[in-house]
Each structure stands twice: as structure tokens, then as C-alpha cells.
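One structure follows; several queries about it will come next.
A single protein chain has been removed from this complex, and every other one stays in its place.
After this line comes chain A, so read on.
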Amino acid sequence: MALVSLTDVTKTYPDPSNRKKQIAAIDGVSLDIQAGEIYGIIGYSGAGKSTLVRLINALESATSGSILVDGAEVTTMREGQLRKLRLGVGMIFQQFNLFNSKSVRANIAYPLKVAGVPRAERIRRVNELLAFVGLTEKARSFPDQLSGGQKQRVGIARALATSPRILLADEATSALDPETTHEVLGLLKKVNQELGITIIVITHEMDVIQQIATRVAVMENGRVIEDGEVYSVFSNPQHAATRRFVSTVVRGIPAGDELAVLRQRHPGRIFTVSILDGDTGQSRVFEILTRAGLSFELIYGGINDIQGRTFGHLTIAVTGADAAIESAFAEISALTEIVEAR
């Protein structure tokens, strides 16, 4: 059974410009998140990602639908039960949301105090967490003395204090530079692999999904428009929004201005070949072109590693006899997807 299961969930807010009207921030979402995975939720600002994730730990209450966390229905829980639920669901934030008046140690100890953990045990657990996130020597510092990456590490340690099964990450790296982002994502991966904690990662950056998620849901206007294995969403996006996200990390088929520039610089006909994991050897493609007596040049594209699998697009400019090009085209078509730029 799924660890987190949403069925037909909606969440409406009163429209700020017209109190009688309602806006659906979440508009009929169904999702299953399995124990042990890193589940990505991507969408543009306002898509409803933050609202969705806050329904899972009931910081927001759903308007309708069912939300099961570890088999328990969240939507009908009373305040006391919700507090217990939240001890099992950690959360980290874009702005870190650390307690500025408390030291790093006190920040991490806070959830333990809330949970009623005795002092000696608290100290032991905080030391353990400090070591886990690599901030042992910052225990007595205050948040305003830390860098962004360090702050997020404290956020992660705090979220893990009560040993939750689930970690919610709401744009946890959006305020960080690329290098620090990479570091924090590495730490999240370690949380997932070493502690077996299920992570739900919310982001507007496809890069983040590519780096750590196993499955992904794409959100638009409060709905999930597409979901599945990260590899299949990357290699075969169904919706325009998904294609736009994929194109931010994967160079796809050149079009518009990019294509015009390529045409200016390269003579011949321009084709794009999809390189997928497994059977599509690039060498086969090049071999066919060479055998046909064609001269060609790689002019655009890239190969990506997604979840340890290869995926990419290569665009080539081919010059030679039209008949030879046609027959090579047919031969490659049998192998993988190839399209000519128009």
C-alpha cells in the first residue's frame, strides 16, 4: 500500500477580490506515493504545490477528498491526532524558517521538546543529528551566523529530529546557489538512502527533479497533468508544460531562432535523433550515415543521465545526395526516432 495516498482532493480558498467566489488551489488531485521513494512535484508558481504538500501534514485542511498517510485518514483527524501525525512527517522550507532567537542546537531540539523527549535523550539525539548533517561545530551558533546551505542543513536536522517516515521539502533549494543546491540535494539523497525516509520534493526547477527524484508529478492550475517515472516523463513528455520543463535541462529539438542560427551556420539538411537508454547506440547511427557516403556534423543537443539511464537528442547537419540521405533516414527511423527540422 502507498505510504501517502490522495484521492480526488480539492482545496478552495475564498477569492480575495470577491469573497463570495471560491478559487480552487487544488482541483481534484489523486496521487500515490510509495514508501522509500523520492517523489517530485513540479509546477510553475501558483500551480498549487505548496498547498498540496501542506494538505499532507494538515497544515491546511482539504475541502474534499481523502488523504491517507500511513493508512490513516488525515482529513477527519482531530487536533490532538494531527499533532501526533506531524511528529511523523518532517518539513523543510524555501526560507528555512529557523527560529532566529534559538541556537542551532535549540532549533533541532525543539521538535524533541514538543514530543516530550527527556533531556538526556534529547542531547544525545541532537548530537547525532548535528553529526549527520555535518554541523557539529555550529551547535552553539545562531541562524543569522550561518550560510544558506548551513541553514537548510539545520532545517533538515530539525525536520528529522523526531525520526519521521516522511519528509516534505517545499522548494528547499530554491533560495540556494547551484553548488549549494547540489550539496543539499546530496544530503536529501543520503536521508532517503541511509534512513529510508520517503521524501516529497516540491520544486519549479526540473534540474532538482533530474538530480534526485524517482517519480514525478507535473502540476498546473491545481491539477496533476502528468505523472510517472522521471525517465519516462523526461523522454516522452505529454503536455506542453512538461515539455517546457524538460527543455530547461535537456536540449531537445531545435526550433525558432535557434534553428535559424543553426541553418545559417551549417549547410545541408538538419535532423534530430533521439538517443534513448538501451538499444539506440549512437555508433549505429553514425555508422549508417558513414556507410551511405554522407558527410555529417553534430551541431546541437546533449546526452543526459537520468536515474542512471541515458537520454538525449543529437542534431546533425547532413550533406550529400538526396537519395542517400533518404535511405539513411529510413534506416535510422527503424532504430530510433528521427525528425527533420523544417
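As a working rule, contacts are C-beta pairs under 8 Å (C-beta built on N, C-alpha and C of every residue); 3 or more make two chains touch, one makes a residue touch a chain; residues count from 1.
Everything that follows uses one rule, which is that contacts and distances are computed from a predicted model.
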Missing chain's UniProt protein name, "Sulfate adenylyltransferase subunit 2", "3-hydroxy-3-methylglutaryl CoA synthase", "ABC transporter permease" or "Aspartyl/glutamyl-tRNA(Asn/Gln) amidotransferase subunit B"? "ABC transporter permease"
Touching the left-out chain: which of A:K102, A:H204 or A:R223? A:K102
Sites on chain A contacted by the missing partner chain, in the whole complex: 57, 59, 79, 82-87, 89-91, 93, 95, 97-102, 110-111, 113-115, 142, 155, 158-159, 161-162, 168
